[in-house]
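Note that one protein chain of the assembly has been removed; the remaining protein chains are unaltered in position.
Here is chain A:
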Amino acid sequence: MASTEGNLLRGEPFQDPTTSSPRNASAYKPLHTFELPKGAEKHYQQQFADMYFLRLAQLKNAVKQKAAEAWDDFELGGEKARYVERVLDVRQGELCWVVGTVYMEMGLKPNVLDDISKEHWIAAPPPRETYVNPSGQDDMMLEDESGRLRVTGETVSAQYVTGCILAALGTEQADGSFQVVATTYADLPQQPERWKGEEIKKAPKVDSKGGKAKKVAIISGLGISGTEDDDLTLDLLLEYLTGEASGPPDQAEAIQLSRLVIAGNSLSHASPILSREDFAAKKSQRKNYGYDASSYNSTPAEKLDTFLSQILPTIPVTLLPGDSDPANVALPQQPLHPALFPQSRPFVNPPSQSKDTLEGFDPVTNPWEGYIEGWRVLGTGGQTVEDLLRYVEDVEPLEAMEMMLRWRCIAPTAPDTLSCYPFQDDDPFLLKVCPHVYFSGNMDKFGKRVIEGPGGQKVLLVAVPKFKETGQIVLVDMESLEVELVEIGVVAPGS
């Protein structure tokens, strides 16, 4: 039943293996949007308030413009809606609209004061899956430089999260809350055409010979733990990527891959800050102060290094860190240190030549953006989506990703519930250019969707599942932006 070509259940005489064509070059231009200043220039004394100020200042005009388009002629009961500059200038009973930052006051949201008083607890509360208070007493506020306004109304429930910039239309009630009729947001920013992005216009275009299809493989959550049970699927993945597994027809498919993107969580328990469970487990074991070198297990990192060093001769790799990787915890996570990869390191361009490794091994930041085959690609390790989903109920990861793009902020919940670097002059999380592909790693299951913007922007959203749990690799065709899946599995004996 297998095609004759792919059937290798043949004995002597052996067929001569057909020589396969080489892999195509990957047209690649990483951007360094999320790189933090190095060394002593990295400060942590700043206040986070500046981030919110920046966000509002940069997005206010865009949101205002959108809202003006929508509500300029809006009348309710013969009353025309009026724009109010500051949220505290809203007068009671007057139909108006304001622009501000959302702040969610939620029952189960972690609170810094709680953390301080944690020592008084008998047992720490379990880690939160959601911040939504089951009794439904969560409050939504709209704030700007002047103050805060409590917002009520059906349309706003469970739609917004802390940190997004919003325009709200409504009237102030007798109790001082702002009854909202409609809301609007900035929506997708401008999107360059393929090959026309600012940063790559000048770069020499890699000509794709004969227009052969190129694909980019995206995986996340390799979750290498150092135990033996995950080795075999990883081996199969390796063999698939190097084109050794399967017969000639499938090997020819694998040749089309021109780049591998690893979207976070390559190692499973390597974060420098322990999760709540890990911490509790460790604390109960024994009391040891300071760094305990004997408890460090280097096997997972070595395995990842070996894995990379074996696939790197055949395919270039872009590696994003995730929340369980040994990178800094606060977003944007900086590239994994080359010292972790003694064997793969030779594939990184030396710093003296250039900052970008175009072909080879490129450890990058999380989130990361860059150009692949002329498309602008934005990707994260998944923490931003995960955290956003804790604010809302019944929302799919793809919807959350879509909302982030439309709010023009890819990490709205930072710095509220997601740790991040205190940016001062510029917030890189604000979306200035709309990507063509937006992926998020470490999702529970695979998903994809194409969304469209008001200016004809088209964005492919991809939720990349955890490889360790699903065995799935996402392939994105860089000509048509079609998505396909490859699933790697092992049939358990006796099943």
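Note that in this section a contact is a pair of C-beta atoms (placed from the backbone, for glycine too) under 8 Å apart; a residue touches a chain by one contact, two chains touch by 3 or more; residues count from 1.
By definition in this document, contacts and distances are computed from a predicted model.
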item: Among "DNA polymerase delta subunit 3", "Armadillo repeat-containing protein 8", "GPI transamidase component Gab1p" or "Ras-related protein Rab-30", the UniProt name of the subunit that does not appear here; value: "DNA polymerase delta subunit 3"
item: Absent-chain contact - pick from A:Glu143, A:Glu199, A:Asp250 or A:Asp356; value: A:Asp250
item: Sole contact to the chain not displayed, among A:Val63, A:Leu142 or A:Ile315; value: A:Ile315
item: Hidden partner chain, residues of chain A it touches; value: 1-3, 5-12, 14-17, 20, 22-23, 25-26, 155, 157-159, 183-184, 228-229, 231-232, 234-236, 238-240, 242-251, 253-255, 306, 309-310, 312-316, 342-343, 345-347, 349-353, 359-360, 394-396, 399, 402-403, 406, 446, 448-452, 454, 483-495
